[in-house]
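Report on one structure; see the data block that follows.
Omission of a single protein chain aside, the complex is shown with its protein chains in their original locations.
On to chain A.
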Amino acid sequence: MSRRVASVNVPTPVITASSLTKRYGDFTAVDGIDFEVTAGEAFGLLGPNGAGKSTTMRMISAVSRRTSGELSVLGLDPEDYGPEIRSQLGVVPQEDNLDTELTARDNLVIYGRFFGLPRAVCRQRADELLAFAQLEEKAGAKADDLSGGMKRRLTIARGLMNTPQIFMLDEPTTGLDPQARHVLWDRLFRLKEQGTTLVITTHYMDEAEQLCDRLIVVDHGTIMAEGSPAELIRRYSSREVLEVRFGSDRNAAVADDVAAIGALAERVEVLPDRLLVYTADGESALERVIERGLRPTTSLVRRSSLEDVFLRLTGRSLVE
């Protein structure tokens, strides 16, 4: 085989999964999924809790064995080459598992050692990454004493100690306040700009829209849709969404009335607290609703988001 097969023009697939399946007893967590991630891409797994995102991440990270199907990471089978694959991955787990008794800096240094990096390299790299994670002032603080957002940034810094080929982030910003999330997104965006391959799971659509070039929407262990955020919105939703509230006891009752505004309402979704009117033109749709004598207590016109895609595909909200 020629080494020229993969040129710069043809992106190299770094992860390839086909019919990938994971069962725990009778429960099927991941049900025969197929996907490919290419080098330099930011790939997202979007889905609600329990959709099988983390299980998929764990199989890619060679810490959980697949039940059946094929999986190749960097051209290697995780079944036989666990340490080899893990040596090239950076992993940010859903739950921080820092050594809370150690300082921020020691957490990084010791983690680098697990990859066989010389101590001097670990120390230098730890200092660089503390700066990258904006934690220089906390270098000597115990991990336990850091705030939630700082712990998360430290975990991300830790995952970069080995200059990974693929950076795996399992719900990187869950549980963080908006400001901490933005700092984190900014850091991840820098990595993306430098060409790091990112694999991100999230149940936040804004996160997926900000960070992912391409994503799969996962529910009950199967892939519901695949594409870039913009593509998915174009394919599965309207341009705009009109949200109207009539009070929780009346929403369902007026839904038919709202739908009757005609072709402008492509689809009406009834949620417990509001109605979503999928439409090409939200302002005009709102005018029609009011013309029909309906008086919503509040109304909002916005662009379609991945949340709407998910609702369309599964009939459920992403975040309960």
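Quick notes on this structure:
Here is the rule we use: a contact is a pair of C-beta atoms (placed from the backbone, for glycine too) under 8 Å apart; a residue touches a chain by one contact, two chains touch by 3 or more; residues count from 1.
Methods note: contacts and distances are computed from a predicted model.
Per its UniProt record, the hidden chain corresponds to "Transport permease protein" from the list "Succinate dehydrogenase hydrophobic membrane anchor subunit", "histidine kinase", "Cytochrome B6" or "Transport permease protein". Within the full complex, the residue among A:21, A:61 or A:314 touching the omitted chain is A:61. Of the candidate positions A:178, A:195, A:272 or A:293, contact with the hidden chain is made by A:195.
Contact with the omitted chain, checked across A:19, A:68, A:147 or A:163, is made by A:163. On the side of chain A, the interface with the absent chain consists of residues 3-8, 12-14, 39-40, 61, 63-65, 74-76, 81-89, 91, 93, 95, 97-102, 106, 110-111, 113-116, 128-129, 131-132, 134, 158, 160, 162-163, 165, 183, 186, 190-191, 194-196, using the contact rule stated above.
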